[in-house]
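Heads up: the structure comes next, in structure tokens.
Left out: one protein chain. Kept in place: all the others.
Coming up: subunit A.
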Amino acid sequence: MTISHFAQDAAQIALEKFNRGEIDRRSFLFALSGLGLAAAFKPGAALADASEIVVCNWGGAAVDAFAKAYGDPFTKKSGMKVVIDGAGPAVGTIRAMVESGKVIWDATDGGMIDSLTLGKGNLVEKIDYTIVDKSQVPENFAGEFGVSNYVYSNVLAYDAEATKGVAPTGWADFFDTAKFPGKRTMCKWIQGQLEFVLMADGVAPADLYPLDVDRAFKKLKPMLADIIFWEGGAQTQQLFREGEVVMGNIWHTRANLLNKETPDKFKWIWEQNILSASAWSVPKGNPAGKKVFEFINSTLDPAGQLVLLQLMGNGPSNPKTLALITPADALVNPTTKENAASQIMLNPTYYAEHETELQNKYLDFISS
């Protein structure tokens, strides 16, 4: 998706926790900076010069103190100021910038798929792996045009009261209205949707791509009347809380929050969860040049990724982080070995090629 719906949502979660006093300001700022969401929301200041790094992200959350907490550590290390712009690095926006020759961002937080889309359009620089330490992340997280900063999963969440304590065992149960009566929810953005439908229909994980769209639609068609389509993470929590749905394909971060609220009622399963990687990209002709890769490299540090996991549940892209986490954190982390046992990984190459067409087909299908 050319908008990182997930990153926006993660920032919102952090802001809510911060507002409730569940996390302190320092941790909040640290967490957002790990997300690439440290929003020193200063549109006027976003015109970068070579002595600073401008990071673009999705959140306009905590404004003033942000630049300090995020900028200072990096400034200490590198001598460079960091300015963060929360305007949202949509592919369309990056394209407009690069084509008009007025690039103001050095690093953008957009997801592995975006990095490929941007790379294909010749709109981003190649990641300089002489500066960014490739060995910090698994091979498939270090792409030519993007390197992963965190990961997240689509999981099957359910209302255990409504199912009378019976746990679903996989996506097939999403379609079993006899065993689990009630409405469902899934996302109206295509990533991670047809995969679960196909797995429920018996397609083996290895055979998912290229996605058999017709088969997925055929499986989904009889269910459409019972599905409410969500477009943002907060909405998924609301749908479960209000008893509107009994089961759904939602982000693991939101499933975790629901579970924290009402542990006996809302649960989720890791079976067949669908993992996505978020990633940094560097727009072509970025003002700070090569220096931005030093910043990107610093975000791969396990210490920072651990804080991100503890605060929001975003999974670390650096596997070394796993050695640092507590058993409680391990339970909510999508990259923990047990949780990843039957996990499938969203295929960024496939999406970079087909997402536009798929998204429009899907919208047409669910609205007709």
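The rule we apply is simple: a contact is a pair of C-beta atoms (placed from the backbone, for glycine too) under 8 Å apart; a residue touches a chain by one contact, two chains touch by 3 or more; residues count from 1.
The definition used in the following text is that contacts and distances are computed from a predicted model.
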| remark: Omitted chain per UniProt, picking from "Rod shape-determining protein MreD", "Chemotaxis protein CheW", "Opine/polyamine ABC transporter, permease protein" or "Oxidoreductase", is "Opine/polyamine ABC transporter, permease protein"
| request: Sort through A:Lys81, A:Arg95 or A:Lys320 and give me the one touching the missing partner chain. | output: A:Arg95
| Identified contact with the non-displayed chain, of A:Ser100, A:Thr130 or A:Ser367 | A:Ser367
| said: Touch as defined at the start, partner being the missing chain; which of A:Asp9, A:Asp85, A:Glu195 or A:Glu355 qualifies? | reply: A:Glu355
| Which of A:Glu139, A:Asp214 or A:Glu242 sits in contact with the chain that's absent? | A:Glu242
| task | Determine and list the subunit A residues touching the chain excluded from the picture. | result | 1-3, 90-92, 95, 117, 183, 188-189, 224, 228-231, 242-244, 355-356, 359-361, 363-364, 366-368
